[in-house]
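A single protein chain has been removed from this complex, and every other one stays in its place.
Up next, chain A:
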Amino acid sequence: MANETPLWEVFIRPRNGLSHKHVGSLHAADEVLALQAARDVYTRRGEGNSIWVVRSVDIVASDPDQSAENFDPTAEKIYRHPTFYEIPEDVGHM
């Protein structure tokens, strides 16, 4: 259908000090209406104090079929974690 109203992803910051978090999506003709709709649909009970809306088509996502090659190797790199290194107890907390 040519006349579909575009889809937007909605991100909300629950309060200052926290980052915006994806909460869902909605349809709106433009960014002004998208913000208005996001306020009505996603913040009826004090869910946040700031909204981002991004057109869904503008989001570039990694391919789920490549998730193994992208993300599995980190599991083998245990030397990236502090607990990999032994420090004598005499040294104290580090």
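The working rule: contacts are C-beta pairs under 8 Å (C-beta built on N, C-alpha and C of every residue); 3 or more make two chains touch, one makes a residue touch a chain; residues count from 1.
Everything that follows uses one rule, which is that contacts and distances are computed from a predicted model.
According to its UniProt record, what is the protein name of the omitted chain, chosen from "Thiazole synthase", "Amino acid ABC transporter permease", "NADH-quinone oxidoreductase subunit L" or "1,2-phenylacetyl-CoA epoxidase subunit A"?
The chain we cannot see is, by its UniProt record, "1,2-phenylacetyl-CoA epoxidase subunit A".
So which of A:Glu4, A:Asp58, A:Asp72 or A:Glu89 would be touching the chain we can't see?
Final answer for the missing-chain contact: A:Glu4.
State which residues belonging to chain A touch the missing partner chain.
Contact residues on chain A toward the absent chain are 1, 3-5, 7, 23-30, 33, 40-42, 44-45, 61, 63-65.
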